[in-house]
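To keep things clear, I will list the structure first and then write my remarks on it.
And then chain A:
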Amino acid sequence: MMANVFFYILAAFILYSALFVVSAHNLFRSAIGLIAVLLGVAGMYLLMDAQFLSAVQIMVYVGGIVVLIVFVVLLVADVTEKTFQKADRWRKLSAGFVLAVFFGITVWALDSHSFTSASQNAQAASVKDYGRALLSTEKEGFILPFEVISLVLVAALIGAITIAGQTQAPVNGQKELP
Partner candidate 1 sequence: MNNFIYKTDSMVEWLTNWLQQHLHNPLLVEIVKMLVGAGVLAGFVSVLAMVLIYIERKVAAHMQQRLGPMRVGPHGIFQTVADSIKLLTKECITPQDVDRFVFNLAPLVCFVAAFVSLSFIPFAPRIQAVNFNVGILFILGISSLGVFGILAAGWASNNKWSLLGAMRAGAQIISYELSAVLALLAILIFAGTLDFKEIVESQRNGWWIWRAHGIGIVAFLIYTIASTAECNRTPFDIVEGESELTAGFHTEYSAIKFAMFFLAEFINVFLVCAISATVFFGGWMPFHIGDMTALNGIFDLVPPFVWFFGKVFALVFVVMWFRWTFPRLRVDQLMRFEWKYLMPLALINLGVGAVLAAYGGFFFNKF
Partner candidate 2 sequence: MSEAASPPPNQPVPPAVPAPAPVPAAPDPFQLEILNILGPGAALENVGKLPTFRVASETIVEVCRKLQAAGFDYLILITAVDYPAENRFELNYVVTRFSQDREFCVVTDIKREVARIETVSDIWAAADWQEREIYDMYGIRFDRHPDLRRILLDDTWQGYPLRKDYVDTVHDVIKRPY
């Protein structure tokens, strides 16, 4: 009963926020919408008793990624500036078409997949289990993807630093700071 009420509230909230993301007229507001969506999804995870996932969702997406997006917005955007132009008719039409196709595919996918309710096992999983699974070398372990992802991230970091270092324009009269 309780869970259902919350589910509908959250679902409405997520949908509204998602609409806000795409319909807001400047980047910063879109970022706010994105945060709301991500928080709503974190709430969904909580409803499903996946507290760890929910915490990670907030930490990584809200605390990390969106803040970085906001940071970029701060660097490029002006408050009074309207970043997005008003869409013309063709763009509206094509957007509607894409939306309809996507909606159709989603409905079809949901319909054709038979869902089973989560097993008791999955719900009882604790942080310790997650940790073990991530570093396990057994058949069901995730050590390989885990390491591959960390490698990719390191490569991305180094690449970002290299790019940022190259494009820094030399400033006239700027002294070497201690």
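Per the selection procedure, all candidates are chains of the complex that A comes from, given by their letters.
Assume contacts are C-beta pairs under 8 Å (C-beta built on N, C-alpha and C of every residue); 3 or more make two chains touch, one makes a residue touch a chain; residues count from 1.
Predicted model, so just to flag it, every value in this text is computed and none were measured.
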Candidate from this complex that touches chain A, chosen among 1 or 2: 1
Residue ranges of chain A in contact with candidate 1 within the complex: 1-2, 5, 26, 28-29, 32, 35, 51-52, 54-59, 62-64, 66-67, 70-71, 73-74, 77, 79-80, 126-128, 177
